[in-house]
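One protein chain is absent from this view; the other protein chains keep their places.
Chain IDs A and B follow the sequence of writing; residue 1 opens each chain.
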Amino acid sequence: MTDLQITTPIPTVASSTAVLADDTRGAAGLTANNVACWFGTKKVLEGVCLDMAPGQVTALIGPSGCGKSTFLRTLNRMHELVPGATLGGEILINGVDIYRGAIPVTDVRRRIGMVVQKPNPFPAMTVAENVVSGLKLSGMKVTKSERDDLIESCLSKAGLWNEVKNRLGDPGRALSGGQQQRLCIARSLAVSPQVLLMDEPCSALDPTSTRRIEQTISEISESVTIVIVSHNMQQAQRVSDRCAFFLAAENEPGRIIEESPTKDIFTNPRDSRTEDYVNGRFG
Amino acid sequence: MTSVADVSESNLVDEARVTPVVRRSKVDRAYRAVATLSGSVVFVVMALIGGFLLYRGIDALRISGWGFITESQWAPDMGGAFGIAAVLPYTVSIALVALFLAVPISVATALFITEYAPRRLRRFLTATIDLLAAVPSLIYGLWGLFYLQPRLITLSKWLADNLGFIPFFEVNEDFGTSLGVFPSSTFVAGVIVSLMVIPICTSVMREVFGQAPPGEREGAMALGGTRWGVVRDVVLPFGRGGIIGGSMLGLGRALGETIAVTLIISPSFDAKWSIVEQGSNSIAALIALKFSESTETGISALMAAGLALFVITLIVNTAASSVVNRSRSGSATEI
Partner (left out) sequence: MALALRRRRNVTEAVADEKIRIRSVESIDVTVMIGSAIASFALSQLLYETFLPLSGALGYVVVWYVLFLAVSWIAVRELRGNVRAKDHLARVVVWSGASMAIVPLILIVLYVVGKGYHALRPQFFAEDQRYVGALSDATEGGGAHAIIGTIQQVGIASLIAVPLGITTAVYLNEVKGRLAKPLRTVVDAMSAVPSIVAGLFIYAAWILALGNQQTGLAGSLALSVLFLPTVTRTAEVVLRLVPGGLREASLALGGTEWRTTSRVVLPTSRSGLVTAVILGVARVIGETAPLILTVGGAFIMNWNPLAGKQDSLPFFVFRLIRFPQESQIARAWTGALVLMILVLVLFVIARAIGGRGPDHIGRLKKWRLQRKGLA
């Protein structure tokens, strides 16, 4: 798989926006401190404390409806876009609160990228345009050669370059589902995020594409912190360094039941509910 | 190390809800400002329409006083009396005739598109209904005047001859009913206006019918119901709001229809029950016909009439929109 090696260094796009300090580059640590979430008056998440260490893959596991995705969306301020959604507690990136105005919200979202369940490349853009769309959308300027390098390196990192290098001018949606999802990963990588949130990125994909994306995750995890929601225990085991098990009792908000290195949570869980879940007895 | 254990109780931040701070860039603030500004243009224009019509019409209203509502003649320029007591009932009855015909046809067409038509025909029909809405009312008026009216008055005559005991179809003609007394009537105008109302009603009803819950629909089918059973028990009850709202939207349009009515009717200022007899009127047609020959007071009186029409359509349409919106789910598609 030598062709997947990064051949060109990613141009330091961030440097062109002069205001950004040094700790806005490279994998960043993310800390959730006593996070709670509401939709209207309904509390869906409570007391969530979680450290997502730089350069590590953290998997959020748990049955449906326990608040994993909601939690993930609080991490890059997508939660507040839902009408009536509120939250409490704090979330820090490299120790800086993301909600209280220290960092502009657009910077928060650029530094903490996101890949959702269903691939959603921009329909009105070509493959190449999709990759660099984040630059345009967040107002970063690059030279033409920087841009071309970025397209190639991001697509390579997402393991898509060889498949699409002759189809860069096709519409993004002309690709297959798995390719579209990798295109979305490449798109997120192009703005050089420090954290990448992935909300069940493989659930809509076939096994081959899933494997390809898992490969991508392990390849990029050094340069970007990854938080991934997964329903697939095997996948969580394969890709993650640490795991957090979420659970919500009936009519109660979701909480973290257990949080440990992946190996421990699957082989030696402390809580019986964790053991039941990872062994497939419910959920 | 488990971070849950690491964070001791004292380190926990307050759980109270935070208000996310959104500092928008200058460009974003400008963008929101421009969008808000252009949105408020609509408010301003609506206020100006009402304001200017009132401002220009107030002179005439001062002259006529309450007579504007009770007087049926229209002679403001000769210093005579004027009012909408004849014009307004005519306007309403043209609109009601139009609705009487348009609503059943629209319900049938909407049902046909959502329930009965083969899939391929559906798209074609939807486009055709849109096209009907795009045909200028002038063309409807011309066609109605030259093609439909001569054919329609035979029906008027039949109605007068056989159902003449009903006040609507009564004709005051001592020497018997000749075809000559039937053209330019409320009925003919109403039929033409109904053609213009059909696409409006149909598109609202089609949209609402199409949202009838597929589960209930399949449930009724699975119980061995006929298609009519599904329509009667599921689609029509669900779409009642759409039928009422769509009809009212149609009513709003019918009340304000100008050119077709102007072409068809011969103006009458004596209110009468008969809809088939020659002579009718409408506020919009009154304005179109009298405008060029009016002097100052006349124009002012027309402005007042326009204001009345504006207020009436405003009320009808706002009521209609609220009915339709209540029966329509505004959910967006998600990817």
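Following the convention adopted for this analysis, a residue touches a chain if its C-beta (ideal position, glycine included) is under 8 Å from a C-beta of that chain, and two chains touch if they have at least 3 such contacts.
Just so it is clear, the structure is predicted and the values come from calculations on it, not from any experiment.
Only one of B:Ile105, B:Met221 or B:Ala271 touches the absent chain when the whole complex is considered: B:Ile105.
Check B:Ala60, B:Val171 or B:Leu249 against the missing chain and you find that the one touching it is B:Leu249. Touching residues on chain B toward the chain that is not drawn are 24-25, 27-28, 30-32, 34-36, 38-43, 45-46, 48-49, 52-53, 55-56, 104-109, 111-113, 115-118, 125, 127-140, 142-143, 146-147, 151-152, 154-155, 157-158, 161-162, 195, 198-199, 202, 226-229, 231-232, 249, 252-253, 255-259, 262-263, 284, 287-288, 291-292, 299, 302-303, 306, 309-310, 313-314, 316-318, 321-322, 330, 332-335.
As for the chain not pictured, it touches chain A at residues 76, 78, 81, 106-111, 113-114, 116, 118, 120, 122-126, 128-129, 133-134, 136-139, 144, 148, 168-169, 171-174, 184, 187-188, 191.
Throughout what follows, only the chains that are shown with their structure count from here on.
With centres taken as mean Cα positions, chain B sits 51 Å from chain A.
Those residues of chain B whose C-beta lies close enough to touch chain A in the complex are 2-4, 6-7, 11-18, 20-23, 25, 335. If you check the complex, the residues on chain A that touch chain B are 33-34, 36, 38, 46-47, 49-51, 77, 80, 86-90, 99-101, 104-106, 118, 120, 256, 259-260.
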